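For this depiction, one protein chain was excluded, whereas all remaining protein chains were kept in their positions.
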C-alpha cells in the first residue's frame, strides 16, 4: 500500500447506488485522497451511466476537490492500474431478476433473489461475469483489491476466492443495518453496539450483542418478538415466535425468515406477485423515480430518497473498507472471507461472513468463541453445501451439478421441482448462460 | 469373550420377528452354542410373548438342541449375566406408530416412522426406554453387548453410545436388503456383491458396488431408473429420474425417496392414510395374521410369510453379528457405530452406518476412500444435526431443544408447523413422554 | 465490567517487578482508576513484601492519587471481590530455580527455567499453587480475570484454562521485547511495528513483520544473522546462521536458540554454571541490588536499574491488558489463550500465544492466514505434546506420566536421562511436590 493518490473503478457505475459511493469518496478525501474514480457500465446501461456520472461530477465540483470522474464502457481501461475495484452489477438487469423471482413461485418455491431459488438463477448468470472481471484484474491490476457486493454475495465471493488469484472481499449491508435496528431497539447509539456474527452471508446469527461491552443478547431475544423494524427494508416484518426465538439461542438475521417461516413468506411472495408485483418490479419503480431525481441538473448531492432503497449503506460499507485498508486502520468490520477453519464444521475454502480486523493486509477474521448450537450448525452446513455446489455448477456449466445443487436447497421441495425450475432458468436466461 | 455357552436376552421377545431369530440361533448352534435364550416383554405384550415363546420352544424341541427358552416380564432377570442383549421394542405398540404417522400428515409433512417427522415422535418415546435398559446392563451385565434394531436406529444408537457406558451397536436390514436387490438387478449371487456405504442409518448411499471386486456402480446407476424392486418392502417403488440418479454419483438408498421425492411420497402417504390406512395399520393387519399362524401347535419352524414383513433379515443380521463377535470372525458387516472421524464432516460422537470388520472387539469401521460429493455431504450434515438435537431433546425433555430439532428437519416446512406437530406429539403421547 | 473503581490483587507482590506495576497503575489512573492495590506474598517473602509495599506507598503518595496500597500475607483477603488478579510468583524462590537449572546440566541437558528441563521442574511445583489460587478466585471473585506471568507461562496457563473455571490469560514480555528489538534493527518507532506471532509461549515465530502495514520479514531475515541485540536479556546472543534463518521462512524467537543451537547453548550453560553461576544465581545478585535501592526511603519512583532485569515490560504488559479489558479498548496484544482451532494442528484445549483483540470480553485471537511450514509445525507439535503431558503429570502426580512427558522433551537425550532428572527433581524439591 503506497499511500499514493488512489484510482478506484466501480463496475456497474450506472447503478442507483453510485451517488452514495461518490458521497463517501468526497467525505473521506482528507485521509484517503481519490484521484480517479472510474464508473464503468455496459452498453445496455449507457443511459443510466450518463446520468450517474453527470451527478457525480456535479457532486465533486461542489466539493471543490481535485477528484476526476470518468465514465466509460471500457472495463479494462478502468481496471488498468486501479487500487480498488468494486462490483455492483446485475447481469440481465431488473428484468432478469423479475424472472428469477417468478420461476420458483410457479412451483410453490421461494423466489427471493439471494436466499431463494431466485438466488440460484442469479448466481449462474453472475459468477462467470465476476470471474471475467477478476481475470482482467489479475492481468491489469494484480495488486488491487476487488470488492463484491453483488448478490448472492456469499456464492459470488466464494467463486472469486477459489477461482481467481485476485485479493477479494465480499460485502453486505445486513450487518450494519442490523446494528442500527438493534441500537433503536435497546435505545443506544449505533456506535456503542458490537455484534458478533456467525454464519454465511444472509444466513447468519448475532451470537453476542454487546452494548459498551455488555452482552444484551437475552434482552434482545425477549424484546424481539413484539418489536417492529427488526428487519431489512426488503424483507416482510413477520414477528418471531417467542418460544422459538428464545430457544434459537442467537438472534437470526432478517433473511432467516425465509427458512423458518417458509410457509408465510411463500404466501406473501405469491400474493405480492399477484398484486403489486415481485420485489424486482417494486425496485424498478423506485429506481425509475431515483433516476428522475438524479437527472436534475441542480442536484449536486445524494438525494435523501436513496435511503429508502433496499441497499442502504452498501456503498458506505465499501468506502469504509477501502478507507481501513488504505490507512491500515485496524478497526473491525463484518465482511465475507475464506473460512480457513474459523467455522470448523465447514470446509476451509468456503466463504463465510465474519467479524474481521481490517488493515493494510485486508480482512483478518476474529476467532468465534461462542459455542454454536447444532440446530444452527446444521442449517449453515446444508446451505453452504448448496452454495458451493452452485459455484461449481456456475463455473463448469454442468447440468447434473446444477440439478444436485438446486435439489439440495432447503427451500426447493423435491428433485422434480428442482429440475423444472432449472430447466425454466436455462430456457428463460439462455443468452446469459453460455456455459451450459 | 470366553467361548462359554451363551446367554442371550431379547427385549421385545413378543415381536413377530422372534421366530427368525430363533431359527438363527438353531442353525448356528455348532459354532455358537446358545444355552439360554430369554424372551422379555412388558405386561401389554404378555399375550404375544406367550405365542412366540411357545413357538420358539417347539422349534428348539424339533432341533433336538439343548437350548433353553425362557419367557419373562422381568427384564432384569433376563439381562443379568447375559452375553448379548438385543432390543426390538416399540414403545406404545403399533397404535402409537399410527399416531406418529398421522400427526405430521395433518400439516402436510411426511409422517414416516424413521425418516419422517414420525421418527422424531418415536425417538422421543424410545430413547428413555433404551437408556433404562442400558442402565440395567451397566449394572447386571457390564461386559455384554447391546444391539439395537429399534427405529429410528441412527438416533437410538447415538443415544446409547453417548449416554451410557454399554458396548453397543445399531443394526438395520437395509444394507443386506439392498445387497440382494442389487444382486437381482445385475444377475449374480448376493454373496458376490460388496457395497461400500456412506452416511447414516436410512440416509445412506452405496458409493461402490463391487461384484467380485469389480465396481459396477455406473452400470447400476444407469439400470436403476427403469428397474423395479430397488426398494425396501415398506417404501413405495417410485422410479428415480435418470439424469438425477446419474448426477448423484452414488446410489441413494430406498429411504432417500422421502428427501428427493418429497412431493410424491407425501401424496402417496396422504392417499394411503385416506384409503388403506398408514403403514402402521397395514403392519397391524400383517402381524395379526402372523400371530394366527404362530399359534398353530403344529408349527415348529419360521413360517415363510414372515419374509413379507418389512423387517426381513433384521434378526438374521443380529444373529450374524453375535456370531462374528463370539467367534472372532473378522468378516465385514454394515452396522451403526460412533463416527470417530470416519466421516470428517460430522462430529466424532455422531452415530453413522458404516462397513465394519466384526470380531471379538466388536465393530471396527473401514476407512472410506471414495470422495463424497458436496450435495450428499450437505444432506447428511443437516439430518445428523437434526438427529443429535433430537437425542438431546429426548434425554433432557427440553421443549425448546425439541422445537429447534424438529424445525431443522428437512421434511418439516416451518417453525410454526414444527411447533404444531410437537405440541400434538406431546399431547397425544403424554403417557410415554414423562421427561417433558 | 462495571467501570467502578478497581481492586487489583498481585500474588507475589514482594517481587522486584512490583515498582513497574505500581508505576503502570499510577500513569493510567485517569482512564482506569484503581482504588485498592493488594500486594500479597507468603511468609518466606514477608521481608521483600515490606520493602516493595513501602516503596509502592511512597510512589502513590508522590502521585497524589487516592490509590490504597495493601500489603498482606492473606491471599484470600486480597482476592475477595477483586477485579483483576495477577500472579508473579516463584514456588521455592530463586534457590529452587537454581536447582531446576543445575539438575539437567548434570546429565548434559539444557536446564533453562522455561524451555529447558528446568521448566519442567518449575511447572511441577507451580501448577498446583496456581490451581489453588484459581480455586480461591472461583469462590471469592468469580467474575475476576486472572493473569499469569509465572514461567513456564504456556504450561501454567494451560493448566488454569483446563483445570479451573476462572477467566484467565497468560502473559509474556517476549512479544513486546521483540517488537522493540525489531524497531531498532529496521530503524523505526516501536509503535509502527506489528508482528504476527505463530506458536507457543517461548516457542514462537514472527510470521509477518509489518512496519506501517508493509511486510519487512525478508529484510529482517537477511539482516538478523549479522545483527546484535536480537535477543532477550537472559538469552545469550548467539548469531543465527544466514542460510538456516532464511530457510526457516519466519523469524524464530530468542528462546528457539535452545532448540536450534542446543550444543552451543548447553556449552554456555555449563560454562556459566562452572564460573559465574546459573541464571538463578545471577538474578539473585541483581535482585539483592534492586532491593537495596528499593529500601531507600527517598526513592519514590521505579529505579532505572529495574530495566536491566530479564523481565522488563512484564508488569507493563499486565497493566496494558487490564486497561484494555476495563475500557473495552479493542486494541491488539499478544497473549496466551486457549487454541480453539486457531492452530489446526494442535488440540483445541492447548494454550497458544497469539495476536488477540482485547476488549471487555477478554482476548479474542485473530486468524493466522500465513501458511506454517512443516518444519515449524513439527517442533510446535512435539513441544506442545510435552507441555500438555507435563500439565497432566503436575495435576495428577503420576510418576509414569511425568516420565513420559520429560522423555518426550526434545532437549532431553533419552528415557534413562529423563528418569534420572525426574528422580533428582522429586528428591530435591520433595517439599514442594506433595502431589507425587
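We just call them A, B and C in the order they show up, numbering each chain from 1.
Throughout what follows, a contact is a pair of C-beta atoms (placed from the backbone, for glycine too) under 8 Å apart; a residue touches a chain by one contact, two chains touch by 3 or more.
Predicted model only: the values in this text are computed from it and were never measured.
**Student:** Relative to the complete complex, which of the depicted chains are touched by the chain excluded from display?
**Tutor:** The undisplayed chain, in the complete complex, is in contact with B, C.
**Student:** Per the definition of touch given earlier, which of C:30, C:43, C:189 or C:243 contacts the omitted chain?
**Tutor:** Of the listed residues, the one touching the omitted chain is C:243.
**Student:** Going by the touch rule given at the top, which residues of subunit B touch the chain that is not shown?
**Tutor:** 1, 208, 210, 212-214, 328, 330, 332, 340-342, 344, 357, 359-361, 364-367, 369
**Student:** Since one chain isn't shown, list which residues of subunit C touch it in the complete complex.
**Tutor:** Contacting residues on subunit C, toward the hidden partner: 241, 243-244, 246-248, 260-264, 345, 373-375, 377-379, 381-386, 388-389, 392, 399-401, 403-405, 407-408, 410, 413-417, 419.
We adopt the following convention: only the chains that are shown with their structure count from here on.
**Student:** Under the over-half criterion for shared residue numbers, do copies subunit A and subunit B use the same patch or different patches to meet?
**Tutor:** Mostly same residues: over half of the interface numbers shared.
**Student:** Centre to centre, using CA atoms, which chain is the farthest one from subunit C?
**Tutor:** Looking at centroid distances, B is the chain farthest away.
**Student:** Could you tell me the distance, in whole angstrom, between the mean C-alpha positions of subunit A and subunit B?
**Tutor:** Each chain's C-alpha centroid was found; their separation is 45 Å.
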